[in-house]
Each structure stands twice: as structure tokens, then as C-alpha cells.
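My questions will all concern the structure given below.
Shown here: the complex without one of its protein chains, the others still in place.
As written, the chain order gives the labels A and B, with residue 1 at the start of each chain.
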Amino acid sequence: MTSPNVRQWVSSNAWVWSYAGAFLVFVAMLPFTSGHGVIQTTQVALQFSTFYVMVGLGQMLVIALGNGNIDLSIPGVITLGGFVGLGAGGDGPWGAATAAGATLLVGISAGLVNAIPVRILRIPPMIATLSSGFVFQSVAIAYSRGASAAPPALLADVTTHRSAGVPDLTIIFVFLSVVVAFTLRCTKFGRTILALGQNARAAGLTGLRVGPTITFVYIISSTFAAFTGLLLAASVGGASLDMGQDYLLFSIAVVVLGGAAISGGRASTAGVWGAGLLLVLSVTLLNVIGVSVGVRFLVTGLIIVLVLGLANRRA
Amino acid sequence: MSLLNHTISQQALDAPAEAFVELAGVGKQFGAVRALSDVDLRITAGRMTSVLGHNGAGKSTLIRIIAGLVKPSAGRVRIAGDAEDKLSPRHALSLGIRCVFQELSLCDSLTVYENTRVLHPNLTGRRWRNRSRALIQQSLDTIFPGHDIDVNELVGRLSIGRRQMIEIARAFTVTDVPVRLVILDEPTSALDAKAANQLMQFTRRVRQEGCSCLFVSHRLREILDYTDDIVVMRDGRVTDTIVMGPNVSASILVEKMGAVHDEAPLQAGSPTRKADGRSVVDITGSNGSIPFRATKGEIVGLSGLAGQGQRELLLQVLSATQRLDSHCKVTGKAAYVAGDRQSEGLFPLWTVAENLSIGSLSKVCRLGVISLRRERTLAERWRAALSIRAPRVAYPIRLLSGGNQQKVLVARAFASEPDVVLFDDPMRGVDVNTKTELYGQVRRLADSGCTFLWYTTEIAELWNCDRVYILRNGRITEEIPRHALSEERVISASFERT
Partner (left out) sequence: MQSVTVSRRNGLSGLAPLLAQHTRLAVPAVALAAMVGFSVILQPRVMSYFGLTLLLRYSEPLLFATMAQLCILTVGDVDLSIGPFISLVNCIVSVSATSSPTRCALELIGCVIGYVIMGAFIQVRALPSIVVTLGFSFIWLGFALLTLPTPGGSAPDWLVSMMAFQPPLIPMPILLAVMVAVVGDILLLRTGYGAILRGIGSNATAIQQAGWSLLIGRTVLYGAAGLCGVLSGLTLSGLNTTGDPWVGAQYTLLSIAGAIIGGAEFSGGIVSPIGAVFGAGIMLLSGSLLSFLDISTDWQLSVQGGLLTLVLALRTFSAWGVR
């Protein structure tokens, strides 16, 4: 009796697949790690997937807008956020706060730089964000001249500290994810995002405020990316020019693997975590097995392409 | 040399009385909707057959079946004497069937001659461009002498009228397969008087050479002047077949289209409204359009053939509530109910409650946060009020029947407590019971002071209205008060007599 109900529940909650996958990979990894290693591996996996989730949440909101909205400027914003944030921070007592303030500013301006061409100039989001991403990247290059300031002590602590074995960052971003999920479900803003992604014409005809919503979503995405840059840089002791490189595909991958619709209208915050864990654990597993970096890229690409092909059945 | 010298095979000339297309008992079902039932039709070689009918009569389904775009769910299709069970667009093309549709099938980014090539895969070789240019140029020159279309121009840069001319001319180009039947669906609506006249004259010449035409038009004059056989359709059936003669007149055609009164018009409540209340919607007349006015608590119908500017009128009213429009004054808030549920109304991934509350989120918000409890209460209230058949309000909307989905959309509009409700033919494809229930709701809400602008493609629905405006070619051409409303009057106003 329950089987059709379960099936129906799973089909409308596609994010469970990402957890199932993550769990399977985790189990597959067990023979390769002995006792103590499991906890450590899990902690590292959590730490890394937190970074994927940070960018993934913003990308998820943008993709949920539907109609070709996507944020390809994320790597550029990450790099810029990292360099500018650390550059503004310094060693003083207010170092962490100024760093955060500067990063916020980077995020908001980058979001506006993305949103204006998309909304006013009607440039396809993909191209607008791709080219603005390159602009951010080169601003970062020019700003940094290759050198990065050291992170403020407080920030470095936050990014490496663990409470009861769980990284502080993970706790913070679980909380933020709950806020994002709540916003999507229980605010007019969140409902407008989802409505737009499902049926943009209907959203307009219902009288929802379409334009400001789009702008705000791009600002949120860039802000998440900028903070990812700051925290990523703080966690490794300094920003680098290629720190954002992998995050373009991964930000999209966690959204798609997490059960959101690429065409928009369906977002899954829980799925972003599951997919983040799945990706990080797969990479960890491949590392543990000892395959080369090439295989890791190959497998990641294949997972994404295959999941896309399976998930998006033609209606 | 005439363009058509080589269009018609000798065989067609030998047997002019032969039916080129023959439909027997053809029916078509779209989901629960029966678009065509038991249609028999003969299109004779060398004659023009007109299909006449009001909205929803089944004209477009019929021509799409003959063009191979839609597969019939019942009956037989014979073309040139052969049974064609699996008619595809490509196959129809190879049998000599060409289509000119209202929605243009040209590629904007290609030139005129390149668009010609799309229809003729055998235009190959080094000089294909010259041959394609010559082909379309000759066709254009023959049909529309004196036209000024440059065949090297990109189609996207041409006006709608010129594109329509190209679409028509392209349908008559011939490389290997002779043209046997041309389907002309409202071909003249985008053309000006001269080009329309040229086209109609040309159809006479093609017929002399054995080519048949299937013609759909809302201009009765064209039908009377040029047609050989008239097929009258109503509710998916062929109700009459008339051979053109001197005694056939526009009035007879109008009568035939509305003659079958097999059911009493559905209506709820008595229309006792006077049109002298406070004015809610005011549109000044212009450019051949009479002024439009709707007062508080009035139900105003918008009718005419589909796509004559009724939707645009509703959208104009909707946008006038948001920004200033000097021609259109609207007092209060408007809510729009889409008829095309899938593309303009539903949020398919959401539940009934979410779909219902999206129009009135501020009513269920507390401190900017949606109270899920209040949302549920609101949804429950409207589910009961409109008796929406869903197991619970948290039920996915896509699992509801079409009628119940439509009720949710109506409830969405009603729940936002609007001053004006804009109906964009919302009862399309809705079952009779649901319709009757909704009619009652509309009347009740109107009695409490809400104004309705109700565009409908079903004439029977107009009996729910206090006043009716008829639109034609984007203009409001006629106002019919309730007491003067009759099916014949609506049909007669929908079609152009001259």
C-alpha cells in the first residue's frame, strides 16, 4: 500500500537521491579508511561541501528564476571577494568586520553589475554574467598584483574552528540554508522567485513584482559568492587567482544534482547539501583510491551529464 | 509562361470530378475534449471548398488533419484515392498539399529565397540560389503583380503583410510535385485590400488548372464571391454542405452557422442590471473603434471571432491599473483569469493552496512572513466556496482535472478581492457542471459590486452578460445590449459582410 505513496514522495522530493548517493559513496569509502580516519574524512568533507553549498545556494536561487537565468560570474566574484575582503581586513581589532563589510560591498556591486545588463539591456543572462565574471576576474588580478594579504585572525579562526567536531562554518551555513529555505517557502519574495521559474507569463499577469525580484536574486548570488571567496581565502591563509575556477561547474552541479529543475521553479536547499556531500565524497573516494586528477574531472563531468540526461525526461 | 502550366498532372485534368481529399467519419479527441466528431468531407479537384463556422467549430483541427499535422483518432482519410493512415507533414507535402497558416511558418533569419528552399529539398547544386530566387519571384509576380518584395531580403525585416504574401507565394511554388491542394487559413486577414483581391483572383486561375483550395475566412464576401462548396461546421461537426449558387447569401450563411439550437444557453441568475452605475473601465474610441465602458457590478461580454483583439483589450485594461494610460481609465484593482491555463495561469509544481494564494499573499502575510496556517484557511474557504474537487488544499495542482484547475485560477482572482475581473475565455475546455457552478459564482460576485470583462469564444456564454461588445480586426465594432442579444446577431457582427 505504501509503495506508490513512497514513490510519489520521492518523485516530488528528488533531493533524497543526492543523500542516497552520498551515503553510498561514504560506505564505499569505509574499507579504505581505518577507524579514526572516518571522522576526519567526514569533517574534511563537511568543510569542503560547505564551500560548495555557499555558492550553490546563490546559484540555486538564480536558476530557480528560470528563463535562462544563470550566474556564470561566480568564479570571478569569488576571486574578487577573496582579494578585496582580505585586503580591506588587516590585523586591527576590527579586521574581520571590515573584511566582511568590504566583501558585502563587492557582492552587492557585482550583483548589480550582473542584473543591470540582464534586466535593462536584455542581454542573455549567460553571456552577461560570463563577461562580467571575466571583468571581476581581471579587476581582481589588477587589484592584487598576484599578492594576497593575510586573513584577519578572527576569520582564520572561524574557518578552521570546530564545535563538537563539526566545523563552525558548516553550522553557520546550515543555519543560513534554513533561512534560504524559509524565505523561499514563506515570503512573498521567495514565492515570486518560484512562480517566475514555473511560469513567467503567469507571474506577470498575477501582478507579482518581477523586475526587482530578479535584481535582488543576482545580488544575493554574488554576495554568497563573494563571502565564499573571503572564507575560502581565510581558510587557506590567503587568496589566489585561480581559487574560483572549479566553482563555476560545481555551483551548477550541486543545484542540478540536488534535485532542482534546470528550467527553474523548483529549488531544494536540502538537495544542495546532499549534492555537495556527494561531490566532495566522490572526489575524496577517488583520492583515497589513488586515481589521477584527470579521472576525478572525468567522473565529475560524467556524473553531471548522466544525471542531467536521466533527470530531465522530455515532458 | 504561366506559373501553373506544370503544376497539375494530366491525371487530374482527366478526372475533374474526382475527390482529391476524402474524409469519412473522422473524429479527433484532445484529452477529454472532443474537437471533431464524425466528419465527412470531400474536396473536389479544381474547386474551392470553404469551411465556415464560429469559434470552436473544429475548423482548425480539420485543416491540421489534412495537412498531416494532427492524426485523427477515428475515421479514414483518403488522398488522391489512396488511404493515408499515417499522414505526416512531409508526406502531405509530397502529395501536393500546401498550407498557408495564420501563424507564419517562415524563418525570420533567412532570406525570402532561402525560405523557399526550406520547402524544396531538391533545390540543390551550384545554382540553387538563382533557381530559388526565380521560383519565388515568379510566384510572387504571378499572384501579386506589382508587389515590391525583394527576394534577397531577410524575412524578419519585412512587414506582416509582406510575410503573408511570401507565405502564400511559397505555397504555390513548384519543383517536382505539382500543387494539388492549397489550404488557406485566413490568408487575407494580414493583407490589404489590393493584395487580398489579387490572391482571390489568382485562386480562380489555379482552380481552372485543376488545383483545389481549402479556404477559411471571416470575410463572408470573399466566401460568397469565390467559393464553389461551403462546408458549415458547428461544435466539431459538419452541419451543412452548400453548393454555391445565386440564392446563397450572407444572411443564409449566418443563419446556417447558428441554426442548430440543440441546447438552451447556459445561464445563471437573471440579468437585471442597468448600465448606469459608476463607471469602472473607460476606453475612448479611436481608429474605427467605438468607446468601451463598464460600470460597477456589470458583466460585460467581449465576443467576435477568436484573436480579433479581445485579449489585447483585457491586457490593456490590466496594464492600465499599473501605469497611466490616457485612453484607458480603470478604477480599482484588476485580476486576470487566463484561459490558456498551462502557459498563462498555472504554476504546475505547486499545490492548490500555493496556486490560489499567490494573487493575495499580502492577505495571508504577518510581518512580511506568509502564515502557512492563514494560507491554508484562505485556500480551504475558496475550495469550499467554488467546490474545487481536490482531496486537500496541499494537493499538487497538476493532478487536478482541467475544470478544477480552472476553478483554482478563478478562485485566485476572486480571493484577491478585485474591483474588475478580466476573463480571458477561462471556460475553454471546462466541463458543463463546472461551467454552471462558475456562472453562478460570477453572478453572485457581480451582485456584490465586482465588474467583469468576459471574453468568451462560446456564444452561449454571452447570455450571462449584461452587455456585449463585438471585436473585429482589433477594433470594437459593435455594442449589443442584453435585450437585443441573439446568436445570429453575434455571428453576423463577427463576420465581415463587405
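The rule we apply is simple: contacts are C-beta pairs under 8 Å (C-beta built on N, C-alpha and C of every residue); 3 or more make two chains touch, one makes a residue touch a chain.
All figures in this text were calculated on a predicted structure; none of them were measured in a lab.
Looking at B:24, B:134, B:154 or B:224, the residue that reaches the missing chain in the full complex is B:154. Checked against the hidden chain, the listed residues B:107, B:399, B:432 or B:484 yield one contact partner: B:107.
Residues of subunit A that touch the chain left out of view are 68, 70, 117, 121-124, 126-128, 130-135, 137-139, 141-142, 145, 248-249, 252-253, 256, 262-263, 292-302, 304-305, 308-309, 312-314.
Touch with the hidden chain on the side of subunit B covers residues 69, 88-90, 93, 105-110, 114-115, 117-119, 121, 123-124, 128-129, 144, 146-149, 153-154, 157, 159, 161-162, 192-195, 197-198.
Convention: only the chains that are shown with their structure count from here on.
Averaged C-alpha coordinates put the centre of subunit A at 46 Å from the centre of subunit B.
Residues 12, 185-188, 191, 194-195, 198-199, 201-203, 205-208, 261, 265-266 of subunit A are the ones that touch subunit B when the two sit in their complex. Of all residues in subunit B, only 318, 322, 335-336, 338, 343-350, 354, 358-359, 361-362, 365, 368-370, 372, 396, 412 touch subunit A in the complex they form.
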